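Just one protein chain is left out here, and the rest sit where they should.
Up next, chain A:
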């Protein structure tokens, strides 16, 4: 569990950076620290929280907000599914307890770690707890100290998310067998980003990539090159 927390230091730093951006936006929308912490603890999903803060108003658009969160977080269905091998042999209660603190970040770090064969559900969970602390402090710093950073995008804080996930994506590259799914995923994501509203592009790209891997010929099935996986 400690190992999982330690492995998540880089992603937690980035989560803190864009958490502070969210905090600044939330301050402008009039959220107090309790609203913020309630959302951090209950939802615990970066992109969805950004959209929720964006939709925040004196008359909460409850239905639209729920729907938006559903669409943005559809990818968690896939993320959850990809964790199945890690959870094999574990009971339902264990799964229920561990899954809440699964975010993009600790999931990605765990998938990298699993390439080395040393990931466990506690590794995932330790990362989640650490990430929760970093995310919460980032958002609160932004919310309460919003006056200091009035324009977070000037410091490229909004790019922290993209940068850290680019680095993580590189770590998930498995070699030649990934060329086809990644090209298909990228093309689908760009198309969906252009033509579909909201965050459909994540799910569209991910699914398209996975389907293309399913449909491709079997030759690369057994001999998967294990590329150097970055250590954290």
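We take it that a residue touches a chain if its C-beta (ideal position, glycine included) is under 8 Å from a C-beta of that chain, and two chains touch if they have at least 3 such contacts; residues count from 1.
Keep this in mind: contacts and distances are computed from a predicted model.
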| item | value |
| --- | --- |
| Hidden subunit of the complex - UniProt protein name among "Outer membrane protein beta-barrel domain-containing protein", "AzlD domain-containing protein", "(2Fe-2S)-binding protein" or "FkbM family methyltransferase" | "AzlD domain-containing protein" |
| Contact partner of the left-out chain, one of A:129, A:144 or A:167 | A:167 |
| Option from A:52, A:119 or A:134 whose C-beta touches the chain left out | A:52 |
| Interface with the undisplayed chain - residues on chain A | 9-11, 13-14, 17, 32-35, 38-39, 42-45, 48, 52, 59-60, 62, 65-66, 69-70, 73-84, 87-88, 95-96, 99-100, 102, 104, 107-108, 111, 153-157, 159-174, 177-178, 181-182, 184-186, 188-190, 193, 201-202, 204-206, 208-216, 218, 221, 228, 230-232 |
